[in-house]
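See structure below.
Complex shown without one protein chain; remaining protein chains in place.
We call the chains A and B, going by the order they appear; numbering starts again at 1 in every chain.
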Amino acid sequence: MKIPWFYFASPPTFYRLAGWMAPAFFALAALLGAAGLYTGLVVAPTDAQQGEVYRIIFIHVPASWMSMFIYFVMACYGAVSLTFNTRLAAMMARALAPTGAMFTFVALWTGSFWGRPTWGTYWVWDARITSELVLLFLYFGFIALANAFEDPRRGDRAAALLALIGLVNLPIIYFSVLWWNTLHQGSSVKFTGSTMHVAMLWGMLLVALSFWMYSIGASLTRVRAIILERERRTHWVRGLAT
Amino acid sequence: MKPHEFYLWMSYGMTAVALLAEIVALRMRRARSLKRIEEERDLEAQD
Partner (left out) sequence: MNVAAERLPAEEPAGSFAAAFAWAFSRDVRLTIRHPGETLLVVAFFVLVASLFPLGVGAEPQLLQRIGPGVIWVCALLAAFLSLPGMFASDYADGSLEQMTLSPHPMSGWACGKIAAHWFATGLPLTVLSPLLGLQYGLSGDTLGALAAALVLGTPVLSLLGAACTALALGARGGGMLLALLALPLFVPVLVFGAGAAEAQASGLSAAPHLSILAAGLIVAAMGLPAAVCAAVRIAMD
C-alpha cells in the first residue's frame, strides 16, 4: 500500500486539519489544567519542609519540561524542513518558537519566585538556571534569524540550522544537576518511578499534559496565521471567506 | 502563610498573564493576516 506521507505537507490541507484540531487541543488543555490545578492546589498536602510555597512546582516543573520539549520538537521540524525542503515543516518550527520562549520565561520566572523563599535569593548562577537562560536566548535568536531576511525561505533554512546547532544545550540543561553541585535538587521524577507524594506527582503530570495540549493548540493556531501570511498570493487563500 | 501567598500569586499570576497574552497575540495575528488578505484582494479586484 502506498502511504501518502506528504499528504498533510500541503498548506491548504494542513490548514483545514489544524483548523479543527486546534480548538480540540485547547479544550483538552483546559480540562487537564483544571484537573491538575485541583489535584495540586486542593488534594496535594502541605509540604513538610516548604509549607504552601512548594505549590509553585505545579507550574515550574511542567513549564521547564515544555521549554525543553518544544525546543526539541522545533529542531526536529527544522531538520525535516532541511531534509525534505518542505515549507510547512519550517512554518511549524516558526510557530513553535514563541510558545517555547513563553514557557522558558515562565520557568525562569516561577523558579525565581520559588527560589526567594526557599533558597533566599531571586537569582543564582547555577548550571541549570544559566543554561535555561541560554535556552531563552536561543529561542530569541531563532525568531530573530528567521525574520532577518527578505526571502522567508532563506530565514526558514538558516533558523532550522541554528536550532540544530543549539540542540547541544538541551542535554546540558537536563544533566546539569547530575554533573555539578548546584542548588537545584536532582531529579525526583524518572521513568522508573518517583520519590514524590502521589498527589504532588499527579498534579505535576496533569499540568504538564495540559501545557503540552496547550502548546499543540497554540502552535497549530499560529501556523494557520503563518500559512495565511505566506500563501496569501495563492488562489485558495484568496478564496477564503474572511 | 501570608508572605508565601505573595510568591504563589506572582508565580501563578504571571503564568496566567503569559498564557492570556499569547492567546490574545494569536488572535491579533490572525486578524492582521486576514485583513491583509482582504486588502490585497480588494486591490486586485480594482484592476
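In the analysis below, contacts are C-beta pairs under 8 Å (C-beta built on N, C-alpha and C of every residue); 3 or more make two chains touch, one makes a residue touch a chain.
Fair warning: this is a prediction, and the values are worked out from it, not measured in the lab.
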| item | value |
| --- | --- |
| Contacts of the hidden chain among displayed chains | A |
| From A:124, A:172 or A:199, residue that would touch the chain that is not displayed | A:172 |
| Sole residue of A:72, A:140, A:175 or A:202 that reaches the chain not shown, by the stated touch rule | A:140 |
| Omitted-chain contact residue, chosen from A:149, A:175 or A:202 | A:149 |
| Touch with the omitted chain, as defined above, among A:22, A:53, A:162 or A:206 | A:162 |
| Interface with the undisplayed chain - residues on chain A | 82, 127, 130-131, 134, 137-138, 140-141, 144-145, 148-149, 154, 157-158, 161-162, 164-166, 168, 172 |
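The definition used in the following text is that only the chains that are shown with their structure count from here on.
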| item | value |
| --- | --- |
| Centroid spacing, where centroids are CA-atom means, of chain A and chain B in whole angstrom | 17 |
| Residues of chain B that touch chain A when the two form their complex | 1, 3-5, 7-8, 10-12, 14-15, 18-19, 22-23, 25-26, 29-30, 33-38, 40-41, 44 |
| Chain A residues touching chain B - in the complex, by the definition given at the top | 51-53, 55-56, 59-60, 63, 98-99, 102, 105-106, 109-110, 113-114, 116-117, 214, 218, 221-222, 224-225, 228-229, 232-233, 237-238, 240, 242 |
